[in-house]
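Report on one structure; see the data block that follows.
All protein chains but one are shown at their positions in the complex.
Here the chain labels run A, B and C in written order, and each chain numbers its own residues starting at 1.
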Amino acid sequence: MASELRVGVIGVGMMGADHAERLVTRTAGARLVAVSDPDTARAAELASRYDGVRSVGDPLELIADDGVDAVVIASPGFVHEEQVLACIEHRTYALCEKPLTMDAESSLRIVEAEAAAGPPLVQVGFMRRFDPEYAAMKAMLDSGQLGRTLLLHNTHRNKAVPESFRSEMIVRDSLVHEVDVARFLFGEEITEITVLAPAPTGVAAEGVLDPQVALFRMAGGGMATTEVFVNCQVGYEVRCEAVAERGTVVAGRNSTGLYSTVADDHGGYWGGQVPPDFRARFARAYDLEVQAWVDASRRGEVVGPSTWDGYAATAVCTAGMESLATGQPVKVQLAERTALLDGARR
Amino acid sequence: MASELRVGVIGVGMMGADHAERLVTRTAGARLVAVSDPDTARAAELASRYDGVRSVGDPLELIADDGVDAVVIASPGFVHEEQVLACIEHRTYALCEKPLTMDAESSLRIVEAEAAAGPPLVQVGFMRRFDPEYAAMKAMLDSGQLGRTLLLHNTHRNKAVPESFRSEMIVRDSLVHEVDVARFLFGEEITEITVLAPAPTGVAAEGVLDPQVALFRMAGGGMATTEVFVNCQVGYEVRCEAVAERGTVVAGRNSTGLYSTVADDHGGYWGGQVPPDFRARFARAYDLEVQAWVDASRRGEVVGPSTWDGYAATAVCTAGMESLATGQPVKVQLAERTALLDGARR
Amino acid sequence: MASELRVGVIGVGMMGADHAERLVTRTAGARLVAVSDPDTARAAELASRYDGVRSVGDPLELIADDGVDAVVIASPGFVHEEQVLACIEHRTYALCEKPLTMDAESSLRIVEAEAAAGPPLVQVGFMRRFDPEYAAMKAMLDSGQLGRTLLLHNTHRNKAVPESFRSEMIVRDSLVHEVDVARFLFGEEITEITVLAPAPTGVAAEGVLDPQVALFRMAGGGMATTEVFVNCQVGYEVRCEAVAERGTVVAGRNSTGLYSTVADDHGGYWGGQVPPDFRARFARAYDLEVQAWVDASRRGEVVGPSTWDGYAATAVCTAGMESLATGQPVKVQLAERTALLDGARR
Partner (left out) sequence: MASELRVGVIGVGMMGADHAERLVTRTAGARLVAVSDPDTARAAELASRYDGVRSVGDPLELIADDGVDAVVIASPGFVHEEQVLACIEHRTYALCEKPLTMDAESSLRIVEAEAAAGPPLVQVGFMRRFDPEYAAMKAMLDSGQLGRTLLLHNTHRNKAVPESFRSEMIVRDSLVHEVDVARFLFGEEITEITVLAPAPTGVAAEGVLDPQVALFRMAGGGMATTEVFVNCQVGYEVRCEAVAERGTVVAGRNSTGLYSTVADDHGGYWGGQVPPDFRARFARAYDLEVQAWVDASRRGEVVGPSTWDGYAATAVCTAGMESLATGQPVKVQLAERTALLDGARR
């Protein structure tokens, strides 16, 4: 194990600031050394909270810095391509928040560049794979004790989203997690996607198709159904039920620990709190994701979701947006699996 | 309230014998007076179990009998039309097990005959509507406290079925319950159905498409997703989750009462038993259904699912079988709503 | 099986009126023929609701009536002795609501009188034994699959009680159910009881010791702990956890079926309703209790809790009231088991 990993964080909005705090306050083996953000005041403020952290104006300069071993990329998706390619060029380990890039072509360019440059460097931020329940579910399905996996049923609910969050963003930014979950749990590509919309809730912004129902066909013949409902008003509810030949497994059913009984004017109730948002629900997954990334980087390895995973998820969501617009099933076309790319698939 | 209802049971296989026992041992206000079955020995044996019960060879004679006020029709579906029409002719109240008939045309003939003959006489055996949880769910959704209902997610699993139970029977005999549930909870017709099949379980009989995934489009724009899996190996699992604008409701989640912890060679577990079959799960629903039918018949009324409900369910399942064969969505065409038929819709 | 059982109901307050309705509307094989109550107007009003039901002024006349085969005794506890003894004298089957009588001596007189008079006639109304969960729990413990039962933990909570409900009534009217549960599940007598009181809730009436904690020692060495809290504000929560050598069983954990998610001003919640009172929680148990009593009476038998069970429960509660007053464990002294009484124990 190498000595401490010197880490930079690029983009210090909510997610990047979270990762910075995580690195400093509850991650072993890492040292936050630099942050970068177009909003330089925000970057400077964050840097000032911790000892020995510089604020760097140009993210590419941060990536190229010899004193930086690894970066967390939490900048907006449209600058990811340039930043990830710079990491590959400078042999800097990267944890890139999803989406890898905004379209399948640019994601594929990253896959190819990384594969051509040598051993992998990039982990994509599908944190669900590090959630203890999803990980245990994967292990249970892979053990074969329940036979072959036949179906998945995913539920993805957010309390509410801003008015600017439009119908296609529900596919690209919310459904994308379920795309990765289906690929992860089945261990197969998605070959076809259908995204349908019932009459929308009256609570969403005008014109936004919310909720949505998506169907995936898997390469091996399995299927997945998903409800995405981003203005459900209650809280952040994420569940996954896998149906196998001899049993089922559910993640997310018991995620809220504390259980209470209370009375109000209408009667007495038992139950618990629904997590308010993804940070509350997946706090542990993020911690484990970042710790695993730090540990792997120190060993000179990459674990977890690859750039191919990021590329495939983007390709599926692009097809999904087309399906939402047309109401028809849309086939997912991925790049041919060359020897080079097969290496990239890890 | 009239004096005791004199009831005959037609068809004394598993379901009919169950109803006979229910009438005698745990239903108030009813007297079982006659049974009929093509297997006359079986009918005679059942009659001999209870005081004052005759075995009648011809079911139509039983229906026409002045000493019989009402009949439970638990014979095979293909003789339902003749028997129900005889009930209408003789003004005999009937509780007809589902399916009302084997095809939409004959079901519609019953609807029309009943409507033409006067006040309604026939309740169709969709017992789910009498299950306390489904009934409470309906009441909660109708109360409006959660806003408009947007989506339903139904799960329908049987432990196993005989080899003779083929793909289209999964639609006609299993999915039909979820068809009625969707119509009941939304209070609307289904206008389109899609039935899809993933790669089948290896546990089902050769060539049987099991599990299946169905999508319903409702007249008001809502949608329902359904998993039907009739060889799931575990037990009888029926759940329904309704998603409304400001909350969700789930029936069937806590249906098994007793909760225990036990250890086996692999570790320690908490949990409970999954009901082995529909009779265990819906025992209470059947009791309440039959009591409600007896009570209504004594008042000269009909409650619960109507012949129109039976007709509509058959029409949807017919479309569903076509969808399963073609892989395409199929529109559901119901008869025009004339004044006559509107009366029949109750 | 004899023809219909002709039943009278004595005492038509909440409980008696409930039983009358149960007999008429959802019990097979019974005919309600008479009711009696000191409030003759109330009795007459109830009688007028159903066909062929007389109102009888004197309960002892009702019991002696040749046209009455069996009576439900739902009168106040202090008149039970006279009424039950009259049933024994006239060979009238009786379902006597708990408590059998107000003190152990009078209960014992009933036990002895019944035993001396011939085959048993009296069932005591500990309805919990007919609750499907308690019954399944008993079956599971008796099966031996979990080894010997070591401990019980009972929880008994009511939403609220009237101000007139004093500390000792918590023992006599609430705890008594847990006394019977412990005797039923262990299949043994209670030999010692301790009733302790923490600092009381501020919500109860002045001077009422609520909640209370009771400990039972069983004849075979087992123990039971019980919380009784009759002003818990939330609802009617009754649970029982049995701890055996190789596992545990819990009744009452999943008794509320419907499960929902909702949001209020403070956040989002999942959960369900707590039953408001014992009638909601034990509706099914009462139905099964009365049906079993009717069925047994028609066969000339008695099932369920015996007069000995009623006597023992009263003796334990009397000791419990002494313990509450003194803060000390109190031994329970039951009558010697003579051949006569052993017969009475069934």
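Here is the rule we go by: contacts are C-beta pairs under 8 Å (C-beta built on N, C-alpha and C of every residue); 3 or more make two chains touch, one makes a residue touch a chain.
Because the structure is a prediction, the values reported are computed rather than measured.
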(request) Looking beyond the chains shown, say which of B:G13, B:P119, B:G268 or B:G300 touches the absent one. (result) B:G268
(request) For the chain that's not shown, point to the residue among A:A251, A:V274, A:V302 or A:V316 touching it. (result) A:A251
(message) Using the touch definition from the top, which of A:D65, A:E97 or A:E133 touches the missing chain?
(response) A:E133
(message) Out of C:T248, C:T307 or C:S323, which residue would touch the omitted chain in the full complex?
(response) C:T248
(message) Suppose we count only contacts with the excluded chain; which residues of subunit B make the list?
(response) 159, 233-235, 237, 256, 261-263, 267-274, 276
(request) Could you list which residues of subunit A touch the chain missing from the display? (result) 1, 3, 23-30, 51, 132-133, 136-137, 140, 146, 246-251, 253-263, 272, 284, 291, 295
(message) Residue by residue, what part of subunit C touches the chain that was omitted?
(response) 147-148, 150-151, 153, 196, 198-203, 211, 213, 215, 217-218, 220-223, 225, 227, 229, 232-234, 243, 245-248
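Note that only the chains that are shown with their structure count from here on.
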(message) As a quick test, compute the distance in whole Å between the mean CA positions of subunit A and subunit B.
(response) 43
(request) Quick one: report the Å distance separating subunit B from subunit C, using the average Cα coordinate of each chain. (result) 37
(message) Give me the residue numbers in subunit B that touch at least two other chains, ranges are fine.
(response) 246-248
